[in-house]
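All protein chains but one are shown at their positions in the complex.
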Amino acid sequence: MLIKKFFSIKEMALWTRWETLLFALLAASVTILYDIFDQKWIVLPWTPIALVGTAVAFIVSFRNNAVYGRLWEARKIWGGIVNDSRTFSIHVGDMVTNEYAKEGEALAEDELKKERIILVHRHMAWLTALRYAMRSKKKWESFMEHQTNREWAKKIHTPEFVIDEKDALAEYLSEKELEFVMRVGGNKAATIIKLQSQHLRRLKEKGLLWEFSFLVLEKRLASLLTLQGKSERIKNFPYPRQYATLNVYFVWVFVALLPFGIVPEFAKLGDELHDAYPFISEFFIWISIPFSTLVSWVFHTMERIGTVGENPFEGSANDVPISTIARNIEIDVRTCVGDSFIPDPFEVKENVQM
Amino acid sequence: MLIKKFFSIKEMALWTRWETLLFALLAASVTILYDIFDQKWIVLPWTPIALVGTAVAFIVSFRNNAVYGRLWEARKIWGGIVNDSRTFSIHVGDMVTNEYAKEGEALAEDELKKERIILVHRHMAWLTALRYAMRSKKKWESFMEHQTNREWAKKIHTPEFVIDEKDALAEYLSEKELEFVMRVGGNKAATIIKLQSQHLRRLKEKGLLWEFSFLVLEKRLASLLTLQGKSERIKNFPYPRQYATLNVYFVWVFVALLPFGIVPEFAKLGDELHDAYPFISEFFIWISIPFSTLVSWVFHTMERIGTVGENPFEGSANDVPISTIARNIEIDVRTCVGDSFIPDPFEVKENVQM
Amino acid sequence: MLIKKFFSIKEMALWTRWETLLFALLAASVTILYDIFDQKWIVLPWTPIALVGTAVAFIVSFRNNAVYGRLWEARKIWGGIVNDSRTFSIHVGDMVTNEYAKEGEALAEDELKKERIILVHRHMAWLTALRYAMRSKKKWESFMEHQTNREWAKKIHTPEFVIDEKDALAEYLSEKELEFVMRVGGNKAATIIKLQSQHLRRLKEKGLLWEFSFLVLEKRLASLLTLQGKSERIKNFPYPRQYATLNVYFVWVFVALLPFGIVPEFAKLGDELHDAYPFISEFFIWISIPFSTLVSWVFHTMERIGTVGENPFEGSANDVPISTIARNIEIDVRTCVGDSFIPDPFEVKENVQM
Amino acid sequence: MLIKKFFSIKEMALWTRWETLLFALLAASVTILYDIFDQKWIVLPWTPIALVGTAVAFIVSFRNNAVYGRLWEARKIWGGIVNDSRTFSIHVGDMVTNEYAKEGEALAEDELKKERIILVHRHMAWLTALRYAMRSKKKWESFMEHQTNREWAKKIHTPEFVIDEKDALAEYLSEKELEFVMRVGGNKAATIIKLQSQHLRRLKEKGLLWEFSFLVLEKRLASLLTLQGKSERIKNFPYPRQYATLNVYFVWVFVALLPFGIVPEFAKLGDELHDAYPFISEFFIWISIPFSTLVSWVFHTMERIGTVGENPFEGSANDVPISTIARNIEIDVRTCVGDSFIPDPFEVKENVQM
Partner (left out) sequence: MLIKKFFSIKEMALWTRWETLLFALLAASVTILYDIFDQKWIVLPWTPIALVGTAVAFIVSFRNNAVYGRLWEARKIWGGIVNDSRTFSIHVGDMVTNEYAKEGEALAEDELKKERIILVHRHMAWLTALRYAMRSKKKWESFMEHQTNREWAKKIHTPEFVIDEKDALAEYLSEKELEFVMRVGGNKAATIIKLQSQHLRRLKEKGLLWEFSFLVLEKRLASLLTLQGKSERIKNFPYPRQYATLNVYFVWVFVALLPFGIVPEFAKLGDELHDAYPFISEFFIWISIPFSTLVSWVFHTMERIGTVGENPFEGSANDVPISTIARNIEIDVRTCVGDSFIPDPFEVKENVQM
């Protein structure tokens, strides 16, 4: 997530340089053919092109709206993970106690605290597994295939691309559990929730967790599973590819037609200047090149900007900053149960939170 | 669900070839009448046609938005099924125990496990019954009536169209229960939930399920019934046919009027070229054919692409991939209760998940 | 609810025949005055009319969106009734038992079943009372005042318009309770829920319903009351009449202005043909009549089609099919508690489910 | 809430008469200056004005959408109050019993009934206090400042503007409680909920309310507080004034520019008629007055109609009918607990429910 007010003009210009060049070349070709090679017939009527432009503005706007919806929903889900994590750690703190302990099962306070810390660490392991799953690569996530996107990506720091998942999990799980999670395969995060549930059950059977508190915490696990599932849903179900296809083809149809409609408008204006400004009149048509490029750029950038938020966990600068969120959760919950080690927040690079 | 970035130009061209041909023929007919048969009067004023075009862009955009809403809701529902399935299996794992067993009712651990596996298998049976119900044919699901849609459908693999429902259910239900479910008729999935509830009740009466855990699991069954009902709602309540009718008629009205408005615009441009390019001027009007076809194609494809997602369980390439989701659930929950057999994920054909 | 793919052209033409005629007459009048009576001054500038047309397209699209929202919400509510009904019957089946029966209150299995069936039948009575309330006539539901709408309505079968409410309720309630419900007046459906609650309380006091199961079932009744209230809300709170008024007046303003703007455009085109096609040129202006009618038809039908879904329980072909839904619920829940009589689904007439 | 199909043309004309007059005067001034005083230069180019018109149509449509959202949300909240009120009264009826009464605390049936009726009456008091709070005047609720709005308001009957709040509350509260509620000040409705909670607690402590039923009813009170808070939120947080400001200024900018763009269009059309209809041609420009007025009226009324629903509890004809809803609740819940007095519904005046 970008955390400054705007992308600068320079950033935008660099980011869109290849297509801008293409638009300029296209506009230039048409103008050259028209003016230098005197092929005055390569023109198209403007009004139907404008109608296509209006239709394109419609569908691209709707798409960007839908994409914003995806992004916002993704952020809400991770906001929900923050909330449930805090609640989980507070509940663990005040529900894992000796009050209902069965005979001979009561523990010393520091042993109780150890149980609580195991639960909270395992929770961090769940968060870590989820984080890595979200950053995995999907076939339709082609952000990185675009050179100017890759340039951006190189500048920023995405922890999941740097640290190995197993190493990351090892910080939170016992060796035995880590080995189990890696071996079982399938959905690692769900496996970790399963381990949490088994731990809670053991605590309940010893009376270290009141049986109705057990139900409350099981409900919390169910809620975490739901948030995990929602996050996976956004990861695994892209903006429908048929719509995405449509958008990109329509924009290119419009952009391709545009110079053919704009050049004659400039030719007409140029002709009107003929008597008064014979010199300028001759070159006036060349203004159509930057003008046509600018209009193309507006429509194409509108489309492209929608694309970058389509997959909010792809690892781009416009992602939902799940690494940062996860780290902040870690700081909160470790503080809450009085853990001995509190990590630092992730650093921000190039004004981008990951 | 398509899982690559875009449909290729070739795929789009093939998919829309018949209507494209029709647009070309229509445009050609008008041009031929106008130019060859010299019927210069078959023209219509452009601006009211453009106004109709704007109105069409509006209603088609709104429709596509609504259809996207249906698709997204369908995916959410099946995401909910994933979440509830995982939670159900974890809860079954940690709630079906001997802790509260009544005298003489306690079971050996492997017998308890058997009970759990029966519950989880029956859950898979419910999922299967729901899956088949979703793939059944509705009168308004006319996707397959379109030849180019059928071509697509042939290439992809839809398990429900290949394997018999009873055979599929037999994998998960005891013979007696299978026979019961098939005989009772009506809503098979609901009948299976009924069986689950009876099983839970029996476990509770023996104390193998704590009475408050029984309430928690009954709530989960209610939630599964709700998700089932929501999925059925989307299946059984199409996008209102009056709106669908309107869209298709309006697009065709626009497309039919279009060449009559575009041909004279080209004629005018052609006339202007008369002195400078006598030869080109004569044939310039023929450019209106590809141009008119292109504009028609943009508007019609915008409409048609909305249609393909209208019924998200129809069996098309743009469906919510319920077979894949169901299989992934199966892998997750079987792993969770330590089942002996874990199936493979479904294969992906032509980049389409079903 | 229409259950075929589209309304046919013939159906649409018949349904809109009166206004189409009116548009044609209006366009013809203007053309006749202009051409026959040579009143060339009855013209208006086209562009401001086009601007009004754009504004109309906006507000009508937004309205249709809102109306679709109402329809979809109504369907969701009735989908919720399906879900709650199934859950209610399953819970009644597995919660009304002897397990917690107080001394001397335990019942034989067939007597227990009778209690369950009374509860489920009374649930059907609730559904019936709600159904009839939804089909009652509201002042703003003017669908039937339009002749072409009445024609449609005659062809379809709406059970609530044919069978008397008391007779329908008599199938599900004991004589005493029926008499009570009819006498008390006010909201019949709410009264029936009250009877359910009293029955549950009696069962709980005898121990035939565990006291915590009692809370679960009371919660279900609260949820049914909520769904009933939501359905009544949609029935009793129409799309705001000020907006509806606006839409209809604006469309008619546009439609009334249209021919004055279109006729001169055709006159101009006709004039241009004068030299080449003297005969056709003379009559060319008459093409404005079908053209103007067509454009009027597009805008007016867009508005009218929104109107028909405005009140989704009015008894029109575009309603939410509450009779069908209620009958399907009846089949489901009777099957679930093992009732002796299972009714048939309602028949579909003219491809319309009611 | 208007309960007939449409506002009549007469009603609309009367309601918008002052601004219509203003538009006519403006258009007339421009025409007079142009034609009589021959100031042919007071013209503006039409196309940029049309662009402003399009932008205005956009933002006004979006606003009306948002306002409809507010109205619909307000109605949903009051629908929720209906549901919770019914549930509350049914639960009170079947949960305030002797079943768990502590020794010596059991009451005779008519004394129990009295307790129930006190609870239900106090609930009506809450509803009444809320109703009066909703009808209080806010600084931004300027509906009544407009003369034509006041005319409407005079014709309809708003109980809260006629009956004193204290008198209204006195019908439902004991003298002591009434005195307490009026004295404590602050939020009266919240104070009444507080009294309800204390009453429930007393009943629980005597065992006249099972302790888990106590939790259920406390949850219901929390839910009523939530609905109250939501209703207050809509009352206290208007549609953002910066957007409202924008809408009104933009519409007036457009309306002010309009005649300057339309008059020259008519002048041009008039000129073209010069030879054929010298007399009509001279006066043709005057048609621009009604035409310009009509277009202004369309855009301005579109804006104004949005304004009237902005504050759905203001006391206008387009309000959510909270008085009617509250009265219907009263009838329902009094019937439910077998109260001796059942009031009549409020009368409807001028087809407006308040």
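As written, the chain order gives the labels A, B, C and D, with residue 1 at the start of each chain.
Keep this in mind: a residue touches a chain if its C-beta (ideal position, glycine included) is under 8 Å from a C-beta of that chain, and two chains touch if they have at least 3 such contacts.
Treat the numbers as computed from the prediction; the structure is a model and nothing was measured.
The hidden chain makes contact, of the residues D:29, D:98, D:136 or D:245, with D:245. Summary of contacts with the chain left out: across D:137, D:201, D:274 or D:349, the touching residue is D:201.
Residue A:308 is the one among A:257, A:308, A:326 or A:354 that touches the chain not shown.
Checked against the full complex, the one of A:1, A:224 or A:257 touching the unshown chain is A:1. Within chain A, the residues in touch with the undisplayed chain are 1-7, 9, 12, 46-47, 50, 53-54, 57-58, 61, 64-65, 68, 71, 75-76, 79-80, 82-83, 86-87, 90-91, 93-94, 97, 99, 210, 212-213, 216, 262, 265-266, 268-269, 273, 276-277, 280-281, 284, 287, 291, 294-295, 298-299, 301-302, 305, 308-309, 318, 320, 331-332, 335-336, 351. Interface with the hidden chain, as seen from chain D, comprises residues 40-41, 43-45, 47-48, 50-52, 54-55, 58-59, 62, 65-66, 138-140, 142, 184-187, 190-191, 193-194, 197-198, 200-201, 205, 211-212, 215, 218-219, 221-222, 225-226, 228-230, 232-233, 237-238, 240-246, 248-250, 253, 257, 264.
Definition applied: only the chains that are shown with their structure count from here on.
Common neighbours of chain A and chain C under the contact definition above: B. Per-chain CA centroids place chain A at a distance of 40 Å from chain D. In whole angstrom, the spacing between the mean C-alpha positions of chain C and chain D is 25. Listed for chain C are residues 47, 54, 58, 65, 212, each touching two or more other chains. Touching pairs of chains, sorted by label, consist of A-B, B-C, C-D.
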